[in-house]
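Heads up, this is only part of the complex; the chains shown haven't been moved.
Chain nomenclature is as follows: A, B and C, assigned in order of appearance, with residue numbering initiated at 1 for each chain independently.
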Amino acid sequence: FSTASAPLPGDLEEGDGNPHCLCPETTSRVRFKRISSLEVIRASLYCPSPQLIATLKNGLKICVDPKATLYKKIIKKIFES
Amino acid sequence: FSTASAPLPGDLEEGDGNPHCLCPETTSRVRFKRISSLEVIRASLYCPSPQLIATLKNGLKICVDPKATLYKKIIKKIFES
Amino acid sequence: FSTASAPLPGDLEEGDGNPHCLCPETTSRVRFKRISSLEVIRASLYCPSPQLIATLKNGLKICVDPKATLYKKIIKKIFES
């Protein structure tokens, strides 16, 4: 009877816990002027869609809907500001 | 009949969307050697407990249980490494 | 004789220290396949140009040249992958 745990998928190693999506809910009601930075997280084996976390000008963090065309404008404006 | 939306709580402004907790689930099964960086997010009006997001050595992000004494050791070790 | 320090500029408050650019140097030699997440930081009074910090698939962080058109393609690809 083997007690070896199942082989870890993809790029996981012992001690990685169980990576997952960070964003339980998203919004598309965030305004460009209120955003201080935007983190774009790539889709992975453990979270099949890209994630977008904005840090607001009050320091709070919020998950933005990556399908909302809004963020493309936001990133474009950030590069051109 | 006033159509003015309810006054925004605390430090929110127009265009901040609805900030919330980022971590839908947490783990305490992450090992120090696998952590590349750790983000400690303070509790706020919109997320009543502190949050802890680890970036692993494979670039993935994972929510760590802030109550697990583990993270205190992790932060201590990071400062002493 | 007033010992009051000079008024703090813009949106700084007592205890904010002296915010500044994070990225002392940047590179444009990072490949899309090696990027796990990308943080886009808006220009501000304290850092006049936008900043781009990539987290790689080995967990390391690196400042990326925001002028390199490559990164607009990377962000676009992240959302279409």
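As a convention for this text, a residue touches a chain if its C-beta (ideal position, glycine included) is under 8 Å from a C-beta of that chain, and two chains touch if they have at least 3 such contacts.
This is a predicted model, so every value here is computed, not measured.
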Number of identical chains in the entire complex, 3 depicted | 4
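To be clear about the criterion, only the chains that are shown with their structure count from here on.
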Among line, ring, star, complete and other, the chain touch graph is complete
For subunit A paired with subunit B, centre-to-centre distance based on mean C-alpha positions, whole Å | 13
Geometric centre distance via CA averages, subunit C-subunit A, whole Å | 17
Any idea how many Å lie between the Cα centroids of subunit B and subunit C?
-> 20
Listing for subunit B: what residues touch at least two other chains?
-> 56-58, 60-61
What part of subunit B is in contact with subunit C in the complex they form?
-> 35-37, 55-61
If you look only at subunit C, which of its residues touch subunit A in the complex?
-> 11, 35-44, 50, 57, 66, 71-72, 75-76, 78-79, 81
Subunit B partner, complex, touching residues on subunit A are 11-25, 27-31, 33-34, 41, 44, 46, 53, 56-58, 60-64
